[in-house]
Structure formats: C-alpha cells, structure tokens
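Partial complex: the chains shown occupy the same locations as in the complete assembly.
Just so it is clear, A and B label the chains in written order, and each chain counts residues from 1 on its own.
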Amino acid sequence: MDIGFIGLGNMGQGMAANLVKAGHRVTVYNRSPEKAEGLVELGATAASNVAGACTGDVVFTMLADDQAVEAVTFGEHGIVAALAPGATHVSSSTISVALSERLAAAHAEAGQRYAAAPVFGRPEAAAAAKLFVIAAGEAQVLQPLAPLFDVIGQRTFVVSEQPHTANLVKLSGNFLIASVIESVGEAVALVAKAGVDRQQYVDILTSTLFAAPVYQTYGGLIARREFEPAGFAARLGMKDVRLALAAAEQLEVPLPVASLLRDRFLTLVAAGGGHLDWSALSALTDRDAGLASDDSA
Amino acid sequence: MDIGFIGLGNMGQGMAANLVKAGHRVTVYNRSPEKAEGLVELGATAASNVAGACTGDVVFTMLADDQAVEAVTFGEHGIVAALAPGATHVSSSTISVALSERLAAAHAEAGQRYAAAPVFGRPEAAAAAKLFVIAAGEAQVLQPLAPLFDVIGQRTFVVSEQPHTANLVKLSGNFLIASVIESVGEAVALVAKAGVDRQQYVDILTSTLFAAPVYQTYGGLIARREFEPAGFAARLGMKDVRLALAAAEQLEVPLPVASLLRDRFLTLVAAGGGHLDWSALSALTDRDAGLASDDSA
C-alpha cells in the first residue's frame, strides 16, 4: 500500500520502520528532516512537506499534541487540502476528543476518510511492533487498515465506530497510569516514614498483587526518586489528565481522582517541575509528609 | 514445633492445615468449634478455649478485626495470661497499627515474644501455601519463625524490627487495591458513557499496562457490576482505609487518595451497601455519571 507517515519522534520512527519492513511504500515527513534519514536507508521516501506525504491511500500522523496535529492537518498546505478523496487519515497521536471530532468532520466534508488509532506502549514497543492499537472508525474505513495495524502492533482493539472514542480510551489509560503514580507515591511515603525501605516496599507490591509493568516502572522511579530524564514529562501528563477531564465534562462524568491529579500536576508545574518525569508527583507527597529528599530509608 | 492456631476462617483454615501437613503439632481453636473438624481429621488437636491453644512455643492469631484480636488476647483467659514466658504470639490478622503496638507492649511486659506477620493473598492462596508473608519483629524473634512462614507462604518479606510496621504495610496494600477499584471505576464510567463496552475496556487494560491480578479481578467485577457475594465486603474495605488513615495521621502523612476513598466508602455504606463487595464503589461512580444500572454497553 502507498502510505504516508507524518511525525518521526520516538514512537513514529518505530511505527514507520515496521511499515517499511512489511513491504509498503512509505513516504515519511518530519519537521526536522534529519529524523527521516534512518528510514530512507530502510527504503522509505522522504517528503519535503506535509502534502508530499499525502499522495497515497493512507497517511498516519503521530505527533506530540493537538497543536502539532492541527498544524499539519488544516490550512492551505495541510492534510485535508492534500489528501485525495477516499484516502484515509489515521491519527495515532494522543489528542483531545474535541480535536478528533473536528478532524472527523473536516475529512468527511472533504470526501476523505478518517480513523483514530492511538497506541499503548513505549518507544521500545513501537520499534518491536509490540504496540497495542486502540482503533475506532467506521467498519469500512477500518477494514483495509487492519493489516497495517497488525504490522505496527501485537493486537488491535476496535472500540467504536466513532473515531474520537479511541482517543478517549487512550486518555483514560494515561489517567489510570497517573492514578497509579499518585497512589503508589502516597503508599511509599506512608511506609517510608515508618522506616520501611522504599525499594523493598515496591518489590513487595510488584511481587504480589501489583505485578504489572506500570507498577514496576513507576514504583521503581518513585522508590529511587529518579525523575530525570523524563520518560514522560509531568507537563504532558497534566495535559492528558486535563484532556480526560474535558472529555468527561462533555459527557457529564465526574472523575474525582482525575481532579485530584490535576491539582497535583499543577502544584508540580507551579514549583518548576513540569519538565520532570510525571512520577515526580510522588516528590510532592514526600514533601507534604515532611520527608526530606534524603530521608529514604 | 508445638504451635497454637486461633482463628479458623477462610484464611486460617488453609494456613493451619499447611502447618499440620508440614509435621508440626498444631492445636487449633475457633469460637465456632465446627470449623476445627477438618483440621482434626488432618491431625490437629482441637482446644476448647483460647488458653488451650497457648501451651506451645508459638501461637498464631488470624482473626477478622481489632475487636476479635483484643477479645482473645487480653483478659483473664486470654493469650497474654496463658502463654509461657519466652513463647511467641504471631499476629497475622489485618489489624490497626495501634493495636499491634499494644500487643507488643503487653507481651513484652509478660516476658513473651511478639511478631506481626500479616499476609497478602486470598483463601485459595492460603490453602495452596502461596501467601506472601509480611513479617516484622526483632531478629531473634523472627529467626525461629522463618520455617513456619515458609510453610504457609511462597515468600517472606521482613520489613522492620518493629512489629506494627508489618501491619502498616498490609494496610497500605489494601489502600492501594481500593485506589485501583476507584480509578478503574472512574475510567470505566467515562468510556462506557461514550459507548465503549465495559468488559472490552477492562480486557484492553489487562492486556496492556495493567496486566496484574488486581486489575483482572476487580476490573472484571466492575465491568460486570457483580458485587454479590462479596469477596471482601465494603465495610471491611472502609475499615482498612480508615486504619491506614489513622496510622498516617500518627505519622503525619497526608494521603489525599485515601481520604477520597474513605468518603466513597462512607457514601456506599450510608446507602446500605456495606455488605457488597468493595468493588461496588464503582456503582457510585456510575450513578454519579448518570449511568443507570442497565446502561452497560
């Protein structure tokens, strides 16, 4: 298939590479063109602008946030203007439900197709084609995409005919991760103040009921107070919790834990910690408990 | 070793049976004596009162709550009165930090030894000797107990020389489970109101970042709204969160998520749901979101 791929960050690199390796003709575009070099060596073609990546049957976007997606989608030289009627825009970025709705409307009006396919997984999973794809869109739009999703991920979940619902599921997942960070941070502060070794405690959790990747990853960071470099920055975590709350407000669903998380993130950001890993929420808990940074048992 | 075992509920049954099977001489006691029958068949001796189970080197207690432990420990015919100097009381119940401190003091005053050894795991794990034992106490007290812990569990974590710290760790674990119930309940309500199938959503979570027993167990109950019969009653969940908060208050550690959980449990109990499984917290979230019980997608 002729595929465009826009956005070659840590995630997009791996996804695009797997599409190339599977034999598709892939035209890639990134604002900083040097990100395309490795993919060109693999066999991809580099486009010099957004429109250049919109000449095929499908174009993926995998970008940082709403603003970046808006920038490549709308406007005179954007995807909506460039894509052929009947071709499909697959949005894999973690974006707001509201923007996903706008994308659906814009492509529909232009006679194009649109699907949302955000993913769960970190850059290593993207490189290893082990992502989980959360797909939503009309059945006839998703059907031809299924083989592509199989190339980039280990499993695809089709959650709705409405594309934006996939974005909601993705945001809810990030909300759940943040809630694990907060809860584990509270529990660690509690037992650490009683003299329990932070790492041993996390080992107990992850050996027993909480033997899940997310507890292992974030429990370790919290135990070691290792907040730099950020795997996922607090500022981005705050953004995703905010987007989850915004979608929930539209749906009239109160989310008390998400509200609490939003306040914690704001406190962290106001203290200058927006660049830290989002597990740095636990530093606030330690501070509020009167645990100095070197009290670690 | 000569071992007493007081409290033959779902957990105590399995633990005592494994001690018998390992060749120890076990004298068991339960307020309702019929609970001892199966163990007697296995080779245990049934005592007719608490003191009768306190004639050996060690006596375990595995009871429902503080009140039950106080009832067998203190008073004219209690463990403190009956146990020989130098013998050890091993408290495996989920009790308050404050009571554990009182037990330690009372046994010390009587020239006896005391260790706390609460466990993680459900009745099936107790029967299969697959519990995780969270032990705390002085080294010389714990050392001779190690083989016993190996008999009832798959792994022992020694967390402190102060017995009550093990109780704190146990309580913190139940707090974390409750926080998972609340967060997952919120996320399910959010996506369900957008039309996503509840069970599919839980499958996504447990296939990806949240592939942990606790998410599988409680996610399933939340998706199916299956709150009866209770695996662990909301009233007990509320009690444990309250005990975690009480211990945290003593240590001067704020726990915002635990505070929120306490309010949710109170709301559930005030609505007459104290007997339901603690995953019924999610029913409140559904209600607050305006999701009727049969809106399940």
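As a working rule, a contact is a pair of C-beta atoms (placed from the backbone, for glycine too) under 8 Å apart; a residue touches a chain by one contact, two chains touch by 3 or more.
Nothing here was measured: the structure is a model prediction, and the numbers come from that model.
**Q** If 2 of the identical protein chains are displayed, how many copies are present in the complete complex?
**A** If we count every copy in the full complex rather than just the 2 shown, we get 4.
By definition in this document, only the chains that are shown with their structure count from here on.
**Q** Could you put a whole-Å number on the gap between the CA centroids of subunit A and subunit B?
**A** Once rounded, the distance between the two centres reads 37 Å.
**Q** For subunit B, which residues count as touching subunit A in their complex?
**A** Contact set of subunit B toward subunit A: 120-121, 132, 134, 155, 157, 159-160, 162, 165, 168-169, 172-173, 175-177, 179-180, 182-184, 186-187, 189-191, 193-197, 200-201, 203-205, 207-215, 244, 247-248, 251-258, 260, 285, 288-290.
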